[in-house]
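Note that one protein chain of the assembly has been removed; the remaining protein chains are unaltered in position.
Read from first to last, the chains carry the letters A and B; within each, the first residue is number 1.
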Amino acid sequence: MSVARIQMAHGSGGKVSHDLVKNIIWPAFANDILGEMHDGAQFVIGGARLAFSTDSYVVKPLFFPGGDIGKLAVCGTVNDVAMNGAVPLYLSVGFVIEEGFSIEDLKRILASMQEAAAEAGVYIVTGDTKVVEKGAVDGIFINTAGIGKIIDGITINGKNAKPGQDIILNGYLGDHALAVMSERHGLELPQSVKSDCAPLGDLVASLLAAVPSIAVLRDPTRGGLATTLNEIALQSEVGIIIEEKDIPVSLAVQAACDILGFDPLYLANEGKLLVFVDKEYTPQVLKIMKAHKYGREARVIGTVSHAPCGQVGLRTGIGGIRLLDMLMGDQLPRIC
Amino acid sequence: MLTNEEVKKAADFFVREIVSLAGQKPIRIMEVCGTHTVAIFKAGIRQLLPTTVELVSGPGCPVCVTPNDFLDAAIAYSKQPEIIITTFGDMLKVPGSSSSLAQEKAAGADIRIVYSPLESLEIATKNPHKKVIFLAVGFETTAPLAAATVLMAEKEQISNFYVLSAHKLVPPALRVLLAAGNRPVDGFLLPGHVSAIIGMKPYDFLAKEFATPAVVAGFEPLDILQSIYLLLKQIQRKEPKLDNQYGRVVPVVGNPIACQRLNEVYQVADAQWRGIGILKDSGLALREKYRAFDALKNLPVTVEPTKEHKGCQCGQVLTGALLPTECPLFGEICKPEHPVGSCMVSVEGTCAAWYKYGAGRWQG
Partner (left out) sequence: MCLAVPGKIIDKQDMLATVDISGVQRKVSLMLLPEAKLGEFVLIHAGFAVQTIDEEEVKKTMELFKELEQYADK
């Protein structure tokens, strides 16, 4: 990396973000647990297998259709922990609040957090609040860290994808990203487009109880479906092919993407998860997902193959295959 | 709206016909427009074509052909504290001689991405003590929008709005390409949305003077497949003409009002095409009447001497003389994360699209 300054692209979750973490941040802390490169850390304390994860939330606007920064802060970390095959238990929260921030807004956010925590079955047990001068942060930033107990007998790891497995997605893509950015881009979205922000711990637990051999679980957040699939393809050293006709994107989300020049496969989701599992278990996984409130639109979107190693391909509606690369920097609205 | 099955069936039909029309002799079709480059990749069209039908990209990527000194000027302006730069997202990461707008933004310059050029006027009105410079790039689809924005600024007496212009025209570029004749092109896929503005007549010379088949093409996968099919039919029958595949959007006359607005504000001028050189009457410059909106004529700026990277072959790639994979820098020294030339940095730049969408990288 030859740039001397952090750019917005470094926060986008794409390749540039990855490079920052891989080349500058990880080496500073190098250790075996970090080296696993999973969504969260997995370790054993006194015989108990635990998963531990953290995330910071800086979303603007603070309140958007389908959620707010508080709900996001709880669900995001709950989901990160759950993706380790763990039951999320406790969260910490850190607030950095700008001088002048409305206490009413703060109360709204806190209520949102508690509602999400209650649904997720987690407790917010410790925290910290800092206030900074006007201008030092934009409104409010929230960090949450979560800890959970890995379900007995479960080993979820990004390296476990194997040729022949099906890839299953629980629903529509891009709604969260659009709900958050619509105001900024002067788009008025139909009521149906709301952030999909949701706690997935319960769905994960149901799936693992029925199909303990699920190989990989991951939530396609920043960087979108494409980036997440690339990460897994690289970690597991497999190839992945997904079918364009099977990828669920609503008309409105597709339209907004067409207007701005975005690709829905690279948009962030906050209530979606990917399951990699041996084909024989696919019907069971689908059954459980579709019966769950957060999985009604579940479907198989692709399969894992031997080759090409580390690459993700998209079979298009007309039958061609194109390389589906990782997000490079951030997606910008374009006219070309 | 067509169902997935209907799209696949129609696509299969066109591909079968293309295969049967193609024959043994290699055919080179140039898709002029950057948006077509991306659409072709996104649909995975190249894999479906017989190896004898080659699609090469042309110079229709406005970001790719915007000269270095334009960017250097924009970057120099952005460093002045009383200037706000407004730009389409496409320009943000393009490297100039030593920096880019993205880098300057990171260093604190007031650079704002707009979806519509009209947003620049809102920004100018809200910031009366600053000067707003809109980076006006694009071909005939976008130039009328800049013209309309200037006309509105005049009407609303917005005196702190300026334009830094680098608009280019498609037909003159095609003429130069054909006249140079290094690696003949057998047919053109013409940009459907440029045509929506300028109509069909400006392309008459392709068949009449150069006996080159051309099809004005839409952007859906089936539009592109049908256009390739129509081109191959023309080639097979040795009957070059100008076909309109995109009739639902492109009338023969184009959009006369848009052309009028464009003509009112802009005049044809020689223009510098990055990597290619100066092409006569291939660009647009603000008319004297609208001098007050011309950034370079009103706002002093010191621009660093332009440097182009040695070994950059963008010019060859843009004129279809080289495929991106044939450029020695492609994929090694020149990659999206560290682009050498403009073909690699623009999202729809030929090389960036080839790299991103896998030509040469998809082994499955």
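Keep this in mind: a contact is a pair of C-beta atoms (placed from the backbone, for glycine too) under 8 Å apart; a residue touches a chain by one contact, two chains touch by 3 or more.
On a predicted model such as this, the values are computed, not experimentally measured, just so you know.
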Residue among B:96, B:171 or B:191 touching the omitted chain: B:191
Identified contact with the non-displayed chain, of B:6, B:209 or B:239: B:6
Hidden partner chain, touching residue among B:57, B:78, B:142 or B:165: B:142
Among B:152, B:292 or B:321, residue touching the chain not depicted: B:152
Contact with the hidden chain (one of B:112, B:248 or B:307): B:248
Touching residues on chain B - with respect to the absent chain: 1-2, 6-7, 9-10, 13-14, 17, 33-36, 60-62, 88, 115-119, 138-139, 141-142, 144-145, 148, 151-152, 191-194, 196-197, 219, 222, 233, 247-251, 254-255, 257-258, 261
Interface residues of chain A (partner: the chain not displayed): 186-190, 192-193, 251-252, 254-256, 258-259, 261, 334-336
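Here, only the chains that are shown with their structure count from here on.
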Touching residues (chain side chain B, partner chain A) in the complex: 4, 7-8, 11-12, 15, 34-35, 41-48, 61-63, 88-90, 92-93, 102-103, 105-107, 113, 115, 138, 142, 221-222, 225, 336-338, 346-348, 356-358, 361-364
Complex contacts: residues of chain A adjacent to chain B: 2-3, 5-9, 15-16, 19, 185-186, 239, 241, 245, 260-261, 305, 307-308, 311, 313-323, 325, 328-329, 332-336
